[in-house]
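What you see is the complex with one protein chain gone and the rest in place.
Let's look at chain A:
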Amino acid sequence: MTTQTTTPKTPSPATPGGATGLIGIPPHLGRALATGGGALTVVSTFLAWTWTSAFPGDLTVYGYPGGLQVLALIGGALTALLGLASYGVKGLRWLAPAGADPAVKFAALATLATTWYTVIAISAQLGGVVNLEPGGYLAAAATLIAFLGALALPFRHPDPDPFDPDSTSWERFRHTTAQRWGTVRAAFAPGTPRPAPTLPSWAEILVIVAVLGVALTVFTYGIGTEYDELFVGFLITAGLGFAALHRSGLIAQVTEITARHQNITICGAFVAAACFPFTQTDDQYATLGVYILIFATVALGLNIVVGLAGLLDLGYVAFLGVGAYAASLVSGSQSSPFDVHFPFWAAVLVGAAASLVFGVLIGAPTLRLRGDYLAIVTLGFGEIFRITANNLDGTSGPDVTNGSNGIAGIPDLDILGFDFGTHHDVAGVTIGRFANYFFLMLLITAVVVLVFRRSGDSRIGRAWVAIREDETAALAMGINGFRVKLIAFAVGASLAGLAGTVQAHVTYTVTPEQYLFAGTTPPNSAFLLAAVVLGGMGTIGGPLIGAALLFLIPNKLQFLGDYQLFAFGLALVLLMRFRPEGLVPNRRRQLEFHEEADAPAVLGKTGA
């Protein structure tokens, strides 16, 4: 048998003869312009960009950067450093293991976009460019220079494809457009990264710690952005900056290192997450943290059902509701018809068990269906839950859930004398109410991650994936499809119920309207599914990142108002077009290194 081994092409750092950039500036000049422009941007952020403090953020001061200037500073510094790395400066080469040129382009683009967004926002908000100080003009010019310089960097042009002389002018136009687009894509295409150097394991762990530290800083910065402009700037810089690092090959190397120490990475991530409340001075943003964590945990539970077993569940939020209702009914709340007050551990068990029962009850009749039919039926059951909860109000039915008023006045938790309702001082830092719940929720998240990881890599997890891949073949391999799917459904349901028990206490009130199919505030079934798909199906990190983004963006961009759902839909369409595997691709995707050239197909055939 012939074994074909494809060796990855070694990256060609040097300019192949005759290769030119996208625009007609000589490459060596372009490189200098890009690096210099980046450095100049850094300088400009220390100047005042506007004369009045009417624009939020402290952009009026000479001497130190403030607000959006910090983002421009980061972008400029990144451009300059990558530019220096492209010169082969010793000590910076680690920055760009896959060749610095495409990375410089992205970094320059990030800086350009952030700076120009700021400048335009200032001009538009304050009425005219006269409101800009020289620092603003300098920044705008410097970023433009850097970007133009970056565009002049050489790249491997795609082979020209001569067109058919017989074609009509429209076809010719389309042909040339496609060709130009191909050239632009090639200009930004990454090289092949060299494999990560094998460092001693303590050094690798230090790298992981540093990466987690950066991630925590970025997340904390994003969650703490105080005004719309800063958050938009943050999204632009973070998104394009991440793309730049991805193009430089740094992300690939870090992924390689974290893959070597998976358990350490996951533990480290939890430690980093636990550090989050200590970075907050008041409860304002810790609140966001708890809600994000609840949303993310439920999304991760859904990922077992959708990502592993491939069962498209459009009513998943109902299980969160069942858990929350179950916990609230036994919480000792005044509006609960049951006059009991269970300790938290018992309430958790009740919530998870109630969700489990509902999961089996809903799953047993529906899981015999496949694909679209299952999706429709689960959508129906999600609505049935909400309407039932609405009707169990004593007039339309027995008095259990208090109808649309819901169960109100759920008391704060008190575990072993630790009152979650008040703030505590830990090591000089005040831990408020939401931070308390944040830690509790983090525990639940850890349980879900543990279940996801361990069940995914086992006989039952392989059976789930097999069912998702090809149900007929899975049955022929001796897998009891119905049973295995029911287990996935029940496990997913109980994990959501687990999260629901905490959610009930965090929100004080449980009403049916919190558990819609689609709404503007997560969690709802549509957003949960979107978080899974956006983040990457079948991964742990994917739904967490997807959920954080989907929660933060509507929460921070209040000006979108009624267009939130529209923007959300548009973003989802674009993502599915350009990155169908999600933000965090599955490990299986990375195994496809042999077919690098082929565009990846959609990984999960959800439910199909």
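By our rule, a contact is a pair of C-beta atoms (placed from the backbone, for glycine too) under 8 Å apart; a residue touches a chain by one contact, two chains touch by 3 or more; residues count from 1.
In the analysis below, contacts and distances are computed from a predicted model.
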| item | value |
| --- | --- |
| Chain not displayed: protein name in its UniProt record ("STAS domain-containing protein", "ABC transporter ATP-binding protein", "RNA polymerase ECF family sigma subunit" or "Flagellin biosynthesis protein FlgD") | "ABC transporter ATP-binding protein" |
| Listed residues A:125, A:422, A:458 or A:558, member touching the removed chain | A:458 |
| Residue among A:431, A:479, A:493 or A:506 touching the omitted chain | A:479 |
| Touch residues of chain A, complete complex, unshown partner | 1, 3-4, 450-451, 454-455, 457-463, 465-466, 469-470, 472-481, 487, 491, 588, 591-592, 594-595, 603 |
